[in-house]
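All remarks here apply to the structure that follows.
The other protein chains are all here in position, but one chain of the complex has been omitted.
Moving on, here comes subunit A:
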Amino acid sequence: MTPMLNVLNGPQTLGNGRFFWTGFVLVLMFALGYPAISDPYDVGNIAYLLLSTLTALGLSLMWGYAGMFSFGQTAFFGVAGYTYGVISINLGASGGLTFLCLLGGVAVAALFAALLGYFLIYGRVSGVFFGIVTFATTLALAAFFGQTAGPEWAIGKARFNGFNGMIGMPPLELPWLDDNIVLEGIALYYFVLCLVLVVYLGLRILVNSRFGNVLVAIREDPLRTELLGYDVRKYQLITFVVGSALAALSGGLYTAWGQFIPPASMGLPAAAMPIIWVAFSGRQDLTATLVGTFLLLLVFQTITVYSQQYALILMGFLLLITVLLVPSGFVIGVGRLLGRLGRGVTS
């Protein structure tokens, strides 16, 4: 157990002690048992919230750890969603093939991220301009897909449908013995939970590795890092592709979950959301990002039932007070407090 914990723990994550891992196991046990105490509709809903945390984790890696402010997570979300639609509709996919379609969607979005990232990073675009260009990219994609209402805008059998969005793609289906399990409701919940767990633990290993050490060095001082012999731009490009691919995974899963992907998923309010989740939570810690994003989404969704406008206003307000009062993030602040309490308990 200890060697495994060694690679998960390190200076780049806040929760490293017995106190943290005990809490982690308890939360995980609750999450595993949750479908037994809740109705299937709510469980499916929670699966939707969980899949959005992947976008946030990707942004935390780029922005919080490597100092790359990407405002374009939704671009990769959308590209993966539309690609999943195009591939799966044209193949008439079912069973295990739907997973290959998801993989295809993520791969196309990752390739797009590699191309965009290459020109930005090797063109030495950084800081706020990196945010502006990635933001412009997602808005351009939203505008483009928004005007694809005509029948000429189709790839094979998959029509884009303009503002209404693409529909008709199949949900994910997991081959099981001689049958296929459709991933919706409880099955989807467990699948997304496993995925979030794997991504979270994988990112913990990554940021606490030698690679992660270089990432935080780049965030602090890119020139100093290069003068220690690191090819800074190569590290930035890899990070950008990984972070964007996580948004793409969210997008692919979202499309399969709702069997629908609209251009609005790449528009202005959608693009601002990951920034708010991660800024509010605390971008420099994966756990804070995961927990904060999930809670924020839960609150947002609860309020949206009554009024979407109020929910958006609340999000804007939260971003404002985070930037003004706790620039490092609210959840990370609570995490640090709990960490001190934990050390107090164990000592």
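Everything below uses one rule, namely that a contact is a pair of C-beta atoms (placed from the backbone, for glycine too) under 8 Å apart; a residue touches a chain by one contact, two chains touch by 3 or more; residues count from 1.
Here, contacts and distances are computed from a predicted model.
For the omitted chain of this complex, the UniProt record lists the protein as "ABC transporter ATP-binding protein", which is one of "Nitrogenase iron-molybdenum cofactor biosynthesis protein NifN", "ABC transporter ATP-binding protein", "Sulfate adenylyltransferase subunit 1" or "3-oxoadipate CoA-transferase beta subunit". Contact with the undisplayed chain is limited, among A:Ile46, A:Leu120 or A:Ala217, to A:Ala217. Summary of contacts with the chain left out: across A:Val7, A:Cys194 or A:Leu227, the touching residue is A:Leu227.
Take subunit A: the residues that touch the chain left off the picture are 11, 210, 213-214, 216-217, 220-221, 223-232.
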